[in-house]
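A single protein chain has been removed from this complex, and every other one stays in its place.
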Amino acid sequence: MDPILLLTQALNGLQLGVMLFLMAAGLTLVFGIMGLINLAHGSLYMAGAYAMAAVFAWSGSFLAGLAAAVAAAALLGVAIEMAALRLLYRRDHLDQVLATFGLILFFNELARIIWGPAAIFVTVPAALSHTVEILPGAPYPAYRLVVIAAGVAVAAGLYLLIARTRLGMLIRAGASNRTMVSALGVDIGRLYTAVFALGAGLAALAGAMAGPILSVEPGMGEPVLILTLVVIVVGGIGSIRGAFAAALLIGFVDTIGRAFLPALLRDLLAPSAANAVGPALASMLIYLTMAVVLAIRPQGLFAARTG
Amino acid sequence: MTPLLSVRGLVRRYGALVAVDHVEFTVLPGEVHAVIGPNGAGKSSFLALLAGEARPDAGEIEFAGTNITRLPAFARARLGIARAFQITAVIPDFPVLQNAVLAVLASVGRGFGMGRAAMHDPVLLDGARRLLARVGLAAQESRLAGDLAHGAQRQLELAMALAGRPRLLLLDEPIAGTGPEESRAMVALLQSIRQAPGERPGIVLVEHDLEAVFALADRITVMAEGRVIACDVPDRIRADAAVRAAYLGDDAR
Amino acid sequence: MPRAALWAILLAMAVLLPFAADLAGQGYYVGFATRVAIFAIAALSLDLILGYGGLVSLGHAAFLGIGAYSVGIWTSHGVTAAPVHWATALAAGGLFALVTGLIALRTAGVAFIMITLAFAQMLFFLAVSLKAYGGDDGLTLWDAARLGPLDLSDDRTLYWVAIAWLVLFLLLGRHLVASRFGLVLQGARSNERRMRALGFDIRRHRLLAYVLSGMAASIAGCLLAHMTDFVSPAYMSWQRSGELVVMVLLGGIGTLHGAILGAAVLLILEEVLAGLTQHWMLILGAILVAMALVARRGLHGLLAALRGRR
Partner (left out) sequence: MRKVLMAAVAGAMAAGAPAMAQETLKVGFVATFSGPNAALGEHLLQGFQVGVDHAGGKLGGLPTEILKEDDQLKPDVGVQVVRKLIDRDRVNVVAGVVFSNVMMAIHKPLTESKTPMISANAGPSPIAGKLCSPYFFAASWQNDQSHEAVGQHLQTKGVKRVYLMAPNYQAGRDGLAGFKRYFKGEVLGEVYTAVNQPDYSAELAQVRAAKPEAVYVFYPGGMGVNFVKQYAQAGLNKDFPLYSAFTVDASTLPAQGEAAVGTFTAAFWTADLDNAASKRFVADYRKKYGSTPSTFAAQAYDAARLLDAAIRGAGGKVSDREALAAAIKTAKFESVRGPFRFNTNNFPIHNFYLVETVKAADGSLEQVNRGVVFKDHADSYVGDCAMK
């Protein structure tokens, strides 16, 4: 197989992986610590993309857009958390599902009222609009390289935050034993709000960085939400390490499957059969991966320590 | 007498921690065999292995002549191993009577019973009421189990465990955490179970309340750091210097 | 009001509805009521595993699809006998539930939610690739299904059939949850460990509940196909599964009739709000959030609380 193509596809898988990780990190933390299933996580991603689009267009600065997206979504996250979600931490998961499903409908429609039903324009910053020759004959979009770098940097930062800081210690403690954290004399309500804001910020960062690549439109959060849920379940709910591993796994499986599976099938089957089966199988691949992982390890790849 | 339960070389690891370390253990029919030891000695892990909630990494468990090492929890229950948990495990959002009915159902019913009403079946109801009467909960049958006092929940749980006329009872701290009144009632109840004609189940009793242990046990096994450090009749255990050093010294009142 | 009287009134209303609609010259509402009954069956079946079994499935729309395609595939080959469609749907839905349930029930909680979603998505993409049966565009059913002498393309007839199925499933469901089986299922939802220690093989009970639930939902899928004369993968999108969950939660879980209430209220809300404003989803979203925050056990719980206060 063509090594240049393989390398390019590996980068594509990595890029999808780090984006999914940014989404998954927040979702898995919120679930692990607060026990909250937040289906509206995709709405925070959407909020990030729209905030970035608005501020980027207004100021002309990509970085300002990025900062505004993270700040706006974090604020929005805090607002949602304080107004509604904190009432749901002790409740049944099903109440959380109902409420956050309602929030999805609400925010999608709100975005439609504010920005209209059509996709809005966001482009890559001029400085990154070129391609880079990663190998001779293998140009790759500079912007996607930056996305990968940013994603890896954020992952590393998150690791340091959790492994080294006081907040990180509380987060780790909270994930394994909630009562212990309150016994330490920490204001658990503030910790929860902080964690939620962190997750919202990460989701918004993912949304904002996706803005120039994808179409920014109402409902853009749901496909990525589903993928993110796949990631956190495969990784093991509540585990940041698991989320990272699973995000890369899903990123690679999806990319490699889409790139090579149809061609592979064409070698094995009649062309018409391959054309019918290939795309369907490629779409199913991540779900197949999840089903296999869960069938073998129901707790996911890296189960957060229980009890 | 052939033992009812015999355990050989049982090992269970959690990562680097060896929670249960080559434990040898037997229970004779009708015997109360208590397991004591300091916190973290591996008593609860050991009980979970006996109940089939966890799988051993090595060793064998034989019950009434059958090797049950690989059987899941529900299958062991069907062979006659009943269990009460350290954290009381009743069905909190069912009424007391319904809890008891479930327990009776477990002992009489095989198959799914989709065609048979549960709460209108005289066989189930009579059995359930008899059980409740035995543990003194008859008057509370329509209360939600979750609303009962802690001691009463313990009694209900014990009643449920007894429904299937088990041959072996695994009790995880049935007395710890209850008040003096409830604690006396529970000891009396356990005495009555072991003396009930025709049943006389073997009992594995994990308990912190040493007064109760010495009152009830025929034999006592002392565990520390996953290993058995002594196993003997209560009087000798009381006198054992090693046990005193490891355990009783700090804990005995 | 005594329960029996309440049920009698509801049944009478269901019986009188077509005549009232005719009288008012609003035959359309018969079709709408049929749709409510169909989704009520699907929600009811989901409530059996969700409310009584504690198993939250985000893939229940897969069974709608199985039922719909049972009708669609037979019809496209010229077989219009509804009993054949139904039998196929029951068998296929049951088999799909059995196979996926064996794997899915190894997990619990959120993992169960996601693995059921995964299986439904696989089926969705399979249907998209079924070129012979319309793929993503779907399949129009030109020949009406027949039940003996009855023509199911007639609104009125289909309404009675749907109501009959709904009543049948409601009665079966009520019988089932009051049976020994139902007691074990609910016990396992509340305290799994205790149920195992009592000697119940709860995975078998759950699997059976999952299979029965899938079969009932497949019938709803058949009826949906009969009603729309159309079959498409859109019937089993994950959003549709989510709507079914919302119906059950909105009505109140673990009550069966709550699921019916939820289905009716959600569909009516959609209909009414969409007539008021283009941005009806904003209002619907807010209502759902408010319901989750205020009413602990859905509309059923809310109604019970109101009755209790009075």
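Quick notes on this structure:
In order of appearance the chains are A, B and C, and numbering begins at 1 in each one.
One rule holds in what follows: a contact is a pair of C-beta atoms (placed from the backbone, for glycine too) under 8 Å apart; a residue touches a chain by one contact, two chains touch by 3 or more.
Computed from a predicted model, the values in this text were never measured in an experiment.
Taking the complete complex into account, the chain left out of view touches A, C. Contact with the undisplayed chain is limited, among A:S61, A:T165 or A:S215, to A:S215. For the options C:G138, C:G242, C:G258 or C:G298, the residue in contact with the chain missing from this view is C:G138.
Among A:M34, A:V124 or A:A291, only A:V124 touches the chain left out of the display. On the side of chain A, the interface with the absent chain consists of residues 2, 4-5, 8-9, 12-13, 15-16, 108-109, 112, 116-124, 129-131, 139-141, 143-144, 212-220, 223-224, 254-256, 258-259, 262-263, 275, 278-280, 282-283, using the contact rule stated above. On the side of chain C, touch with the chain left out of the figure occurs at residues 26-29, 31-32, 35, 125, 128-129, 131, 134-138, 140-142, 224, 227-230, 232, 234-235, 271-272, 274-275, 278, 280-281.
Throughout what follows, only the chains that are shown with their structure count from here on.
Taken as a graph of touching chains, this assembly is arranged as a line, each chain contacting the next along an open chain of partners. Farthest chain from chain C, judged by C-alpha centroids: B.
One inter-chain figure worth recording: chain A and chain B are separated by 47 Å, centre to centre, where each centre is the mean of the chain's CA atoms. Inter-chain centre distance (chain A to chain C, centres taken as mean C-alpha positions): 32 Å. Contact residues of chain C toward chain A in the complex are 50, 56, 103, 106-111, 114-115, 117-119, 121-122, 125-126, 128-129, 131, 238-239, 242, 245-246, 249-250, 253, 279, 281-282, 284-293, 296.
Taken together, the chain B residues at the contact with chain C in this complex read 51, 53, 72-75, 77-78, 82-83, 85, 89-94, 98, 101-103, 105-107, 109, 112-119, 121, 124, 157, 160-161, 163-164. Residues 175-176, 178-184, 186-187, 190-191, 193-202, 204-205, 208 of chain C touch chain B in their complex.
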